[in-house]
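Structure provided below as structure tokens; questions to follow.
A single protein chain has been omitted from the complex, and every remaining protein chain is retained in its original position.
Letters A, B and C mark the chains in the order given here, with residues in each chain numbered from 1 onward.
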Amino acid sequence: MKATEPLQVIDSKGGVNGYDPGLSEDELMHCYRTMLAVRAFDAICLKLQRSGRIGFSIPNEGIEATQVGAASAMKKTDWIFPSYRDFGMALYHGVKPVDMMHNMFGNASDNSRGRQMPVHFTFVEPIKFVSISSPIGTHLPQAVGAAFAAQRRGEDMVALCSFGDGGTSSLGFHSALNFAGVWKAPVVFLCQNNGWAISCPAEEQTASDGFAIKADAYGMPGVVVDGNDLLAVRKAVVEATEAARAGKGPTLIEAKTFRMGGHSTSDDPSGYVPKEVFDEWRKKDPIKRFETYLAASGLWTPEKRAELEKEVDAEVSAAAKDAQAVGPPPLETVFSDVYAEIPAHIRAQGQAAFDLATRKGDAQSGGGEFPL
Amino acid sequence: MKATEPLQVIDSKGGVNGYDPGLSEDELMHCYRTMLAVRAFDAICLKLQRSGRIGFSIPNEGIEATQVGAASAMKKTDWIFPSYRDFGMALYHGVKPVDMMHNMFGNASDNSRGRQMPVHFTFVEPIKFVSISSPIGTHLPQAVGAAFAAQRRGEDMVALCSFGDGGTSSLGFHSALNFAGVWKAPVVFLCQNNGWAISCPAEEQTASDGFAIKADAYGMPGVVVDGNDLLAVRKAVVEATEAARAGKGPTLIEAKTFRMGGHSTSDDPSGYVPKEVFDEWRKKDPIKRFETYLAASGLWTPEKRAELEKEVDAEVSAAAKDAQAVGPPPLETVFSDVYAEIPAHIRAQGQAAFDLATRKGDAQSGGGEFPL
Amino acid sequence: MPTLTLIQAVNDGLHTSMKEDPSVHVFGEDVAKKGGVFLATENLETEFGTERCFNTPLSEDGIIGTAIGMAMNGLRPVAEIQFQDFIFPAFDQIVSEAAKLRYRSGGQYTAPMVIRTPYGGGIRGGLYHSQSGEAYFCHTPGLKVVIPSTPYDAKGLLIASIADPDPVLFLEPKALYRSVKGEVPEGHYTVDLSTTRDVREGGDVTVFCYGAMVPVCTKAAESAAEGGIETHVVDLRTLLPLDEEAVLDAVKRTGRVVVVHEAPRFCGFGAEISAMIAEHAIEYMEAPVIRVTGFDTPFPNTLEHHYMPDHRRVLDAIEHVYNF
Partner (left out) sequence: MPTLTLIQAVNDGLHTSMKEDPSVHVFGEDVAKKGGVFLATENLETEFGTERCFNTPLSEDGIIGTAIGMAMNGLRPVAEIQFQDFIFPAFDQIVSEAAKLRYRSGGQYTAPMVIRTPYGGGIRGGLYHSQSGEAYFCHTPGLKVVIPSTPYDAKGLLIASIADPDPVLFLEPKALYRSVKGEVPEGHYTVDLSTTRDVREGGDVTVFCYGAMVPVCTKAAESAAEGGIETHVVDLRTLLPLDEEAVLDAVKRTGRVVVVHEAPRFCGFGAEISAMIAEHAIEYMEAPVIRVTGFDTPFPNTLEHHYMPDHRRVLDAIEHVYNF
């Protein structure tokens, strides 16, 4: 892959060369705080995982600016079709850490009823953050369909669809971008090129000159941005949403960034990522980058960080504690939500499971009668 | 789709502007004769289909130059991964019309044992012409795998992989071009943009500026040629094979041409293709175009055409007659070739079928004993 | 009441649903101007405009993937897959996504949609224009699988499927598209999903079938009747969720059962019927449960008439279980 010069906004001194991000001071600080909250959430999940209290987590270090910069461009009426490495977008829009923690524990308060693995969130409020699926690439055409539906009804909605460098090889990438191009659907495709798909480097993913160029194959603009520059990501996504809202169709944005850890808490990257590369990217830390801008704007001091860190840490810790205190979901959740109504054969299986659990003494729903 | 100026060799007067096609007079006439043979084959199949003697056929009028020009660039050691609208490539390399006709009738002499629909040919001699599959796009990654295998063993082999404009939307297109790019596999991807995928025009297939540009997404060169200009197609494919043989990897060629009939003998295009468009393209007939070149080279007269037409017509008619005389395949062909060896459960089903057919009097294999 | 072919009834059903519900959108390959390769969507583009009935690029994954997104956001997509054989590129979207969205999101997102597709043999379509893949989908919790065998049911079940809150795979027996005719009411009516239909009563033997095998089994039952065997022919109509109670009731009435489908036998849908019987009604059985099915081979072309169960194979089985 050849190098393509990515769009940058924040320069090495924190200047923005006259660019107006269009965010109030509060909003800027909310971006900053959200990045810190992502990091806090990750840190606590890692501890929970290491101590065996949750099974799994996906770290986000290094890509916080991409998540938050992109989220900041979206309205509450927009839809987000996220990957499993995007929850900063949910936090930005006001999803509560405790609602995420319920999912991490898969407990009775989890809005997915403990059916999904950790980090596979679903939210409908305060923004549509569509149920995360493990199979890579499947959500891309769904984003196109949802955007198409809104367009048909004349609603002001843009779908932000986020995926990784690995995701560009998937079937869903090809059909989604192709359909979106033909339909001029209001979608922003955000490819987070974080260098790796688990242990496979981006160079093994494609021979193309980066990922943004793939837009040419679908008749839409392709843009490369510095994914560690929150304002650059925001700028690119704002422009793409404006085009989408104006009926000009989709955009493919490649955010160049780097996954500063393993793929998940079960993965050790030291076997395949050279240490020097980590060292190199650590210098480009997206939070520090944003701090230079905030500092240059008079909004930041080291104390401010410490204060906010304490705040988000407390919030996330409390969330973890609350979620941990909630028991597992009741047995009937295994059998509900397969269909709108429970068919007879599933009901019978549920009843049998209840009978057995009652006999074994591990039924959680009392009487042993299938309650639904 | 914007217009991209396609590569042309034969000009309006039959000149080639000094280009040396690298073909002897015999070879040039073989190209010409093959195009006429394709047309004869189509004409006879149409008659056979209309009179109910075969079920189905796929017409090739308009795209003969693409098929034959591309085939002429391939060596006997190369592999062809064709679509169902490519049999001119087989004829060019010496496959006998009668062997094709056996398939059209699905008779006992069909090398696929009457299992496939008409025009789904398979040949291993005199060139690998890989078993045609109905699902669109599946053969593309297979071509990459076969080419990769040859490359690994250091064999001189290029895979010519042909598909339609519709085929570019398929999953196989995306994975094949992506893998081929990464592996630098010796494959020539030939997209025959004949304007239509059944009743869907190419503009409904993609928003990209033509199809060749899709090569950018996979880091390989993309070339647009005039598909009605046999020498232009040949030139592009020769160059692509040379690059492939030199280890430079794959090329995507878009041949711009036009399907001068229905999708198949069951399709009536008058409901969706405007008559003017047909009229326009009829002027660009690929056989006439090649004739201007042959004539300018002193190789062609109208009498030559009549003579060759008579020849190929006689050959194809005789092939049809011979194939029609052959009975259906024996019953055991339903049960063989599922696996290398027939497993017990299939053997038992075969025996039961034999018993029943014997009782009903329509067993074709004598004694009623499963013979395999 | 007008007399329609099965394909006309499908067209009528689409028409009725589109008229009633503006959120219904019909799309797929060649569905617009051409009206679909079998003409199921004929005139829908003309009547409802290209906004409501439109062609897509040649990608089944794209068709189903976008349909799921539309369904999530309030449209009622009715996607056509040109032949069931070509549904497999969309298998991931159907099995991993449409079928599991409600479950994995705790009901916060759902995908009410219909996938219509012609299935089965009888048109000399060879390996790839003849398959009956119902078992693949019936093994997938979260989907509904519906197969009509009469024009009346085709329209009524289709309208019910479009209104259903869950994703429905609507398999149309292409062999019957033009070969069966029947009276079909005008306008709106529905046939409930998950109900079976008694095609013919009979106290000696029970035959379970669906789709294009229904007329085959009826013919076999008529032949059997000539020989004094009275056969109860049950059209299952909805394979998933199956009306298991109706199935077991029918089994118990005769204790002699034949199950018929075109798909290969091994792990086919018939196995589930047999297994249900072996588990819940074995003590009622007077004879083995016989499956009459396609062979465990790909679908051939020239010899498809040997591959597809015909009334003689079914009659053989009826006689076998009767005389056991």
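The criterion applied here is as follows: a residue touches a chain if its C-beta (ideal position, glycine included) is under 8 Å from a C-beta of that chain, and two chains touch if they have at least 3 such contacts.
Not measured: the values here are computed from a predicted model.
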item: Contacts of the hidden chain among displayed chains; value: A, B, C
item: Residue, one of C:12, C:30, C:45 or C:85, that touches the chain absent here; value: C:85
item: Residue among B:30, B:85, B:115 or B:214 touching the omitted chain; value: B:115
item: Which residue of B:107, B:175 or B:264 touches the chain not shown here; value: B:175
item: Residue of C:104, C:155 or C:174 touching the missing chain in the full complex; value: C:104
item: Residues in chain B touching the chain absent from view; value: 79, 110-113, 115-116, 120, 122-124, 130-131, 133, 135, 138, 140-150, 152-153, 157, 159, 171-172, 174-176, 178-179, 182, 337-340, 343-346
item: Where the missing chain touches chain C, by residue; value: 85, 88-89, 91-92, 95-96, 99-100, 103-104, 126-128, 135-136, 138-139, 141-142, 240, 242, 263-264, 266-275, 277-280, 282-283, 285, 287-291, 295-298
item: Residues belonging to chain A that touch the chain removed from view; value: 55-56, 106-107, 114-117, 120, 133-137, 166-167, 169-171, 197-200, 204-206, 267, 271-272, 328-329, 331, 333-335, 338, 345-346, 349-350, 353, 356-357, 360
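Criterion: only the chains that are shown with their structure count from here on.
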item: Per-chain Cα centre nearest the global Cα centre, belonging to chain; value: C
item: Centroid spacing, where centroids are CA-atom means, of chain A and chain B in whole angstrom; value: 46
item: Whole-Å gap between the CA centroids of chain B and chain C; value: 35
item: Gap in Å, rounded to a whole number, between the CA centres of chain C and chain A; value: 39
item: Residues of chain B touching at least two other chains; value: 169, 171, 204-206
item: Residue list for chain C, restricted to those that touch at least two other chains; value: 56-57, 59, 61-62, 89
